[in-house]
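Below is one structure, written out as C-alpha coordinates; the observations come after it.
Heads up, one of the protein chains got dropped from this complex, but the rest are sitting where they should.
On to chain A.
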Amino acid sequence: MTGAAPAHTSREADLSRDAGATMPPATPAGGPLLRVDGLSKQFALDDAVLPWAKGRRVQAVDNVSFEIAPGQTLGLVGESGCGKSTLGRLVLRLIEPDAGSVALDGMAVTGAGKRQLKALRRRMQIVFQNPFGSLNARMSVGEAIAEPLLAFGVGSRTERSEAARRLLALVGLDPGHAGRYPHEFSGGQRQRIAIARAIALEPDLVVCDEAVSALDVSVQAQILNLLKDLKARLGMAYLFISHDLAVVRHVSDRVAVMYLGSIVEIAEADRLFADPKHPYTVALLASVPAETPAARKHAAPLEGQVPSPIDLPPGCRFAGRCPRAMPRCHEERPALRAIAPDHKVACHLYA
(Lines give C-alpha, C1' and ligand atoms only; values in the text may rest on other atoms or scores of the structure.)
Protein backbone atom coordinates (compact mmCIF):
# COMPACT_ATOMS: atom_id res chain seq x y z
CA MET A 1 0.00 0.00 0.00
CA THR A 2 2.98 2.38 0.29
CA GLY A 3 4.00 3.61 -3.11
CA ALA A 4 7.23 5.29 -4.10
CA ALA A 5 7.95 8.33 -1.96
CA PRO A 6 8.83 11.59 -3.65
CA ALA A 7 12.28 13.13 -3.77
CA HIS A 8 13.01 16.60 -2.47
CA THR A 9 16.55 17.09 -3.57
CA SER A 10 16.16 19.50 -6.43
CA ARG A 11 12.79 21.18 -6.38
CA GLU A 12 13.54 23.75 -9.02
CA ALA A 13 14.57 20.93 -11.28
CA ASP A 14 11.40 19.02 -10.39
CA LEU A 15 9.31 21.90 -11.55
CA SER A 16 10.79 22.03 -15.00
CA ARG A 17 9.93 18.37 -15.45
CA ASP A 18 6.62 16.91 -16.36
CA ALA A 19 4.73 17.04 -13.09
CA GLY A 20 3.19 13.65 -13.85
CA ALA A 21 6.48 11.76 -13.74
CA THR A 22 7.15 9.30 -10.93
CA MET A 23 9.86 10.23 -8.49
CA PRO A 24 12.36 8.03 -6.66
CA PRO A 25 12.01 7.53 -2.90
CA ALA A 26 14.02 9.80 -0.60
CA THR A 27 12.62 9.17 2.87
CA PRO A 28 14.75 6.72 4.87
CA ALA A 29 13.31 3.25 4.41
CA GLY A 30 10.94 2.14 7.16
CA GLY A 31 10.72 5.49 8.96
CA PRO A 32 7.33 7.19 9.19
CA LEU A 33 6.79 10.36 7.19
CA LEU A 34 4.73 11.92 9.95
CA ARG A 35 5.01 11.13 13.63
CA VAL A 36 2.53 12.71 16.02
CA ASP A 37 3.16 12.10 19.68
CA GLY A 38 0.99 13.05 22.64
CA LEU A 39 -0.52 16.05 20.89
CA SER A 40 -2.94 18.11 23.03
CA LYS A 41 -4.79 21.37 22.59
CA GLN A 42 -7.18 23.19 24.90
CA PHE A 43 -9.14 26.28 24.02
CA ALA A 44 -10.18 28.76 26.70
CA LEU A 45 -13.81 29.77 26.34
CA ASP A 46 -14.20 33.45 25.62
CA ASP A 47 -15.25 35.13 28.88
CA ALA A 48 -16.84 38.01 27.01
CA VAL A 49 -19.06 35.74 24.92
CA LEU A 50 -19.79 33.15 27.58
CA PRO A 51 -19.48 34.96 30.95
CA TRP A 52 -20.98 31.98 32.80
CA ALA A 53 -18.21 29.77 31.43
CA LYS A 54 -15.45 31.89 32.96
CA GLY A 55 -12.20 29.98 33.23
CA ARG A 56 -13.63 26.88 31.58
CA ARG A 57 -11.70 25.13 28.88
CA VAL A 58 -12.50 22.87 25.95
CA GLN A 59 -10.17 19.95 25.49
CA ALA A 60 -10.25 19.86 21.68
CA VAL A 61 -7.42 17.37 21.18
CA ASP A 62 -6.24 15.20 24.03
CA ASN A 63 -3.00 13.24 23.94
CA VAL A 64 -3.19 12.02 20.34
CA SER A 65 -0.42 9.90 18.81
CA PHE A 66 -0.19 8.32 15.36
CA GLU A 67 2.12 7.86 12.42
CA ILE A 68 1.73 8.09 8.65
CA ALA A 69 4.13 6.23 6.34
CA PRO A 70 5.35 7.86 3.13
CA GLY A 71 2.75 7.66 0.40
CA GLN A 72 0.10 6.37 2.80
CA THR A 73 -3.40 7.71 3.40
CA LEU A 74 -4.62 7.90 6.97
CA GLY A 75 -8.36 8.54 7.18
CA LEU A 76 -9.52 10.44 10.24
CA VAL A 77 -13.21 10.06 11.01
CA GLY A 78 -15.40 11.42 13.74
CA GLU A 79 -18.51 13.48 14.33
CA SER A 80 -18.63 17.27 14.53
CA GLY A 81 -16.76 18.62 17.52
CA CYS A 82 -14.54 15.56 17.95
CA GLY A 83 -11.39 17.59 17.26
CA LYS A 84 -10.47 16.15 13.87
CA SER A 85 -10.07 19.53 12.15
CA THR A 86 -8.11 20.93 15.11
CA LEU A 87 -5.84 17.92 14.84
CA GLY A 88 -5.25 18.59 11.13
CA ARG A 89 -4.31 22.19 11.87
CA LEU A 90 -2.04 21.16 14.75
CA VAL A 91 -0.15 18.80 12.45
CA LEU A 92 0.69 21.72 10.14
CA ARG A 93 1.22 23.99 13.15
CA LEU A 94 -1.39 26.40 11.88
CA ILE A 95 -2.30 26.50 15.56
CA GLU A 96 0.14 25.90 18.39
CA PRO A 97 -0.27 22.76 20.50
CA ASP A 98 -0.25 22.89 24.30
CA ALA A 99 1.71 19.67 24.55
CA GLY A 100 3.12 16.92 22.38
CA SER A 101 5.21 16.85 19.25
CA VAL A 102 4.89 16.57 15.49
CA ALA A 103 7.80 15.45 13.33
CA LEU A 104 7.91 15.32 9.55
CA ASP A 105 10.49 12.96 8.16
CA GLY A 106 12.35 13.01 11.50
CA MET A 107 12.44 16.81 11.71
CA ALA A 108 10.53 18.52 14.50
CA VAL A 109 7.63 20.67 13.35
CA THR A 110 6.70 21.64 16.89
CA GLY A 111 9.51 23.77 18.31
CA ALA A 112 10.95 24.56 14.87
CA GLY A 113 12.12 28.13 14.41
CA LYS A 114 10.54 30.44 11.86
CA ARG A 115 12.96 29.56 9.07
CA GLN A 116 12.87 25.84 9.75
CA LEU A 117 9.08 25.93 9.91
CA LYS A 118 8.86 27.69 6.56
CA ALA A 119 11.11 25.04 5.03
CA LEU A 120 8.90 22.30 6.50
CA ARG A 121 5.68 23.99 5.37
CA ARG A 122 6.81 23.52 1.83
CA ARG A 123 6.48 19.80 2.37
CA MET A 124 3.05 19.91 4.02
CA GLN A 125 -0.06 21.41 2.49
CA ILE A 126 -3.77 21.54 3.22
CA VAL A 127 -6.97 21.47 1.17
CA PHE A 128 -10.00 22.91 2.95
CA GLN A 129 -13.68 22.03 2.72
CA ASN A 130 -15.00 25.18 1.14
CA PRO A 131 -13.40 26.04 -2.21
CA PHE A 132 -15.49 29.23 -2.23
CA GLY A 133 -13.76 30.49 0.89
CA SER A 134 -10.22 29.26 0.34
CA LEU A 135 -9.50 30.96 -2.99
CA ASN A 136 -8.87 34.70 -3.20
CA ALA A 137 -11.59 36.16 -5.41
CA ARG A 138 -9.27 38.92 -6.67
CA MET A 139 -6.52 36.58 -7.85
CA SER A 140 -6.65 34.74 -11.14
CA VAL A 141 -6.48 31.00 -10.61
CA GLY A 142 -3.09 30.94 -12.33
CA GLU A 143 -1.76 33.42 -9.77
CA ALA A 144 -3.33 31.47 -6.92
CA ILE A 145 -1.71 28.23 -8.05
CA ALA A 146 1.67 29.90 -8.63
CA GLU A 147 1.63 31.72 -5.29
CA PRO A 148 3.28 28.92 -3.27
CA LEU A 149 6.09 28.91 -5.84
CA LEU A 150 6.45 32.68 -5.48
CA ALA A 151 6.48 32.38 -1.69
CA PHE A 152 9.43 30.03 -1.91
CA GLY A 153 11.16 31.88 -4.76
CA VAL A 154 10.87 28.95 -7.12
CA GLY A 155 11.56 29.68 -10.78
CA SER A 156 11.17 32.87 -12.76
CA ARG A 157 7.84 34.56 -13.40
CA THR A 158 7.47 32.80 -16.75
CA GLU A 159 8.43 29.44 -15.28
CA ARG A 160 5.88 29.88 -12.52
CA SER A 161 3.05 30.66 -14.91
CA GLU A 162 4.15 27.68 -17.02
CA ALA A 163 4.02 25.55 -13.85
CA ALA A 164 0.52 26.86 -13.06
CA ARG A 165 -0.69 25.85 -16.51
CA ARG A 166 0.85 22.41 -16.13
CA LEU A 167 -0.77 21.98 -12.72
CA LEU A 168 -4.15 22.99 -14.12
CA ALA A 169 -3.78 20.28 -16.74
CA LEU A 170 -2.71 17.81 -14.05
CA VAL A 171 -5.93 18.33 -12.08
CA GLY A 172 -8.02 18.02 -15.22
CA LEU A 173 -8.71 21.68 -16.03
CA ASP A 174 -8.02 23.64 -19.19
CA PRO A 175 -4.55 25.31 -18.92
CA GLY A 176 -5.94 28.11 -21.04
CA HIS A 177 -8.18 29.12 -18.12
CA ALA A 178 -5.25 30.24 -15.92
CA GLY A 179 -6.26 33.88 -16.40
CA ARG A 180 -9.81 33.33 -15.17
CA TYR A 181 -11.08 34.16 -11.70
CA PRO A 182 -12.56 31.79 -9.09
CA HIS A 183 -16.17 32.91 -9.62
CA GLU A 184 -16.00 31.65 -13.21
CA PHE A 185 -15.62 28.06 -11.98
CA SER A 186 -18.04 25.58 -10.43
CA GLY A 187 -17.54 24.20 -6.93
CA GLY A 188 -15.88 21.04 -8.16
CA GLN A 189 -13.57 22.98 -10.47
CA ARG A 190 -12.64 25.31 -7.63
CA GLN A 191 -11.74 22.33 -5.47
CA ARG A 192 -9.50 21.12 -8.31
CA ILE A 193 -7.81 24.56 -8.27
CA ALA A 194 -7.30 24.34 -4.50
CA ILE A 195 -5.75 20.91 -5.00
CA ALA A 196 -3.49 22.20 -7.80
CA ARG A 197 -2.26 24.93 -5.45
CA ALA A 198 -1.68 22.44 -2.64
CA ILE A 199 0.45 20.17 -4.83
CA ALA A 200 2.36 23.00 -6.56
CA LEU A 201 5.40 22.49 -4.32
CA GLU A 202 5.15 18.71 -4.58
CA PRO A 203 4.58 18.21 -0.86
CA ASP A 204 5.08 14.92 0.97
CA LEU A 205 1.93 15.34 3.02
CA VAL A 206 -1.42 16.87 2.13
CA VAL A 207 -4.03 17.36 4.83
CA CYS A 208 -7.49 17.12 3.25
CA ASP A 209 -9.96 18.63 5.70
CA GLU A 210 -13.44 17.58 4.50
CA ALA A 211 -12.12 18.25 1.00
CA VAL A 212 -15.05 16.61 -0.80
CA SER A 213 -17.86 17.17 1.72
CA ALA A 214 -19.33 20.25 0.05
CA LEU A 215 -19.51 18.66 -3.39
CA ASP A 216 -22.33 16.85 -5.17
CA VAL A 217 -21.83 13.10 -5.39
CA SER A 218 -21.04 12.99 -9.09
CA VAL A 219 -18.42 15.73 -8.64
CA GLN A 220 -17.22 14.22 -5.36
CA ALA A 221 -16.40 11.03 -7.26
CA GLN A 222 -14.36 13.04 -9.77
CA ILE A 223 -12.32 14.68 -6.98
CA LEU A 224 -11.81 11.41 -5.09
CA ASN A 225 -10.51 9.82 -8.29
CA LEU A 226 -8.22 12.82 -8.82
CA LEU A 227 -6.80 12.59 -5.29
CA LYS A 228 -6.11 8.88 -5.74
CA ASP A 229 -4.57 9.45 -9.14
CA LEU A 230 -2.29 12.23 -7.84
CA LYS A 231 -1.19 10.03 -4.98
CA ALA A 232 -0.25 7.25 -7.37
CA ARG A 233 1.62 9.67 -9.64
CA LEU A 234 3.32 11.93 -7.09
CA GLY A 235 3.58 9.57 -4.10
CA MET A 236 2.10 11.97 -1.55
CA ALA A 237 0.72 10.91 1.80
CA TYR A 238 -2.71 12.19 2.87
CA LEU A 239 -4.22 12.90 6.23
CA PHE A 240 -7.80 12.60 5.01
CA ILE A 241 -10.22 14.14 7.49
CA SER A 242 -13.91 13.42 6.87
CA HIS A 243 -17.15 12.64 8.61
CA ASP A 244 -18.21 10.42 5.69
CA LEU A 245 -17.30 6.83 6.48
CA ALA A 246 -17.84 5.53 2.95
CA VAL A 247 -15.54 8.19 1.52
CA VAL A 248 -12.89 7.44 4.13
CA ARG A 249 -13.20 3.75 3.39
CA HIS A 250 -12.68 4.47 -0.29
CA VAL A 251 -9.47 6.50 0.01
CA SER A 252 -7.71 5.26 3.16
CA ASP A 253 -4.98 2.72 3.80
CA ARG A 254 -5.43 3.14 7.54
CA VAL A 255 -8.24 4.74 9.53
CA ALA A 256 -8.32 6.50 12.90
CA VAL A 257 -11.63 7.10 14.70
CA MET A 258 -11.87 10.13 16.98
CA TYR A 259 -14.34 10.80 19.76
CA LEU A 260 -14.23 13.94 21.90
CA GLY A 261 -10.61 14.78 21.28
CA SER A 262 -9.07 11.31 21.44
CA ILE A 263 -8.38 8.51 19.01
CA VAL A 264 -10.49 5.57 20.20
CA GLU A 265 -9.43 3.14 17.49
CA ILE A 266 -6.84 3.05 14.71
CA ALA A 267 -6.31 0.19 12.31
CA GLU A 268 -5.67 -0.87 8.76
CA ALA A 269 -8.76 0.21 6.80
CA ASP A 270 -10.09 -3.19 5.69
CA ARG A 271 -9.63 -4.53 9.18
CA LEU A 272 -11.34 -1.59 10.87
CA PHE A 273 -14.41 -1.81 8.64
CA ALA A 274 -14.58 -5.60 8.74
CA ASP A 275 -13.92 -6.04 12.45
CA PRO A 276 -14.41 -2.84 14.45
CA LYS A 277 -13.61 -3.26 18.13
CA HIS A 278 -14.42 -0.05 19.97
CA PRO A 279 -18.14 0.21 20.79
CA TYR A 280 -18.15 3.73 19.33
CA THR A 281 -16.68 2.53 16.03
CA VAL A 282 -19.25 -0.26 15.98
CA ALA A 283 -22.09 2.22 16.56
CA LEU A 284 -20.71 4.67 14.00
CA LEU A 285 -20.56 1.99 11.30
CA ALA A 286 -24.03 0.77 12.22
CA SER A 287 -25.37 4.33 11.89
CA VAL A 288 -24.46 4.59 8.22
CA PRO A 289 -27.67 4.28 6.18
CA ALA A 290 -28.29 1.03 4.34
CA GLU A 291 -27.02 0.63 0.80
CA THR A 292 -30.18 -1.13 -0.40
CA PRO A 293 -33.77 -1.20 0.88
CA ALA A 294 -33.29 -4.89 1.71
CA ALA A 295 -30.57 -4.00 4.24
CA ARG A 296 -32.63 -1.48 6.24
CA LYS A 297 -31.74 -1.09 9.88
CA HIS A 298 -35.01 0.14 11.42
CA ALA A 299 -33.42 1.31 14.67
CA ALA A 300 -30.78 3.84 15.56
CA PRO A 301 -27.79 2.07 17.10
CA LEU A 302 -26.88 4.87 19.46
CA GLU A 303 -29.06 6.92 21.80
CA GLY A 304 -28.24 10.39 23.04
CA GLN A 305 -25.69 12.74 21.57
CA VAL A 306 -22.06 13.67 21.86
CA PRO A 307 -21.64 15.41 25.24
CA SER A 308 -20.20 18.89 25.47
CA PRO A 309 -16.40 18.86 25.45
CA ILE A 310 -16.37 21.42 28.28
CA ASP A 311 -15.23 20.04 31.65
CA LEU A 312 -15.45 16.39 30.75
CA PRO A 313 -15.91 13.84 33.52
CA PRO A 314 -13.13 11.38 34.31
CA GLY A 315 -13.16 7.94 32.76
CA CYS A 316 -13.88 6.92 29.19
CA ARG A 317 -15.54 9.75 27.29
CA PHE A 318 -17.88 7.38 25.51
CA ALA A 319 -19.02 5.64 28.71
CA GLY A 320 -22.21 7.70 29.01
CA ARG A 321 -23.54 6.44 25.64
CA CYS A 322 -21.80 3.07 25.52
CA PRO A 323 -24.07 0.01 25.52
CA ARG A 324 -21.28 -2.07 27.08
CA ALA A 325 -20.03 0.35 29.76
CA MET A 326 -18.78 -1.14 33.04
CA PRO A 327 -18.23 0.64 36.40
CA ARG A 328 -14.54 0.92 35.64
CA CYS A 329 -15.26 2.90 32.45
CA HIS A 330 -16.63 5.81 34.50
CA GLU A 331 -13.52 6.02 36.68
CA GLU A 332 -10.50 5.26 34.57
CA ARG A 333 -9.69 6.42 31.06
CA PRO A 334 -8.61 3.55 28.84
CA ALA A 335 -5.30 4.01 27.00
CA LEU A 336 -4.88 3.30 23.29
CA ARG A 337 -3.42 -0.22 23.28
CA ALA A 338 -2.39 -2.58 20.49
CA ILE A 339 -4.66 -5.64 20.30
CA ALA A 340 -3.16 -6.92 17.03
CA PRO A 341 -0.49 -5.73 14.61
CA ASP A 342 -1.56 -2.31 13.35
CA HIS A 343 -4.79 -2.30 15.34
CA LYS A 344 -5.08 -0.19 18.48
CA VAL A 345 -8.16 0.33 20.64
CA ALA A 346 -8.80 2.53 23.67
CA CYS A 347 -11.37 0.43 25.53
CA HIS A 348 -11.40 -1.51 28.79
CA LEU A 349 -13.19 -4.40 27.05
CA TYR A 350 -9.91 -5.26 25.37
CA ALA A 351 -7.58 -4.59 28.31
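Just so we're on the same page, a residue touches a chain if its C-beta (ideal position, glycine included) is under 8 Å from a C-beta of that chain, and two chains touch if they have at least 3 such contacts; residues count from 1.
The working rule: contacts and distances are computed from a predicted model.
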- Item | Undepicted complex member, UniProt protein name, chosen from "Catalase-related peroxidase", "Cytochrome c oxidase subunit 1", "ABC transporter ATP-binding protein" or "Na(+)/H(+) antiporter subunit B" | "ABC transporter ATP-binding protein"
- Item | Selected residue (touches chain absent from view) among A:45, A:221, A:312 or A:339 | A:221
- Note on the structure: Contacting the left-out chain: of A:58, A:283, A:322 or A:345, that is A:283
- Message: I'm checking contacts with the chain that's been left out. Which of A:35, A:197, A:231 or A:249 qualifies?
- Response: A:249
- Selected from A:32, A:97, A:131 or A:188 as touching the chain missing from the view: A:188
- Message: Could you pull out which residues of chain A are in touch with the chain that's been left out?
- Response: 79-80, 186, 188-189, 216-222, 224-225, 228, 243, 245-247, 249-250, 270, 273, 283-306
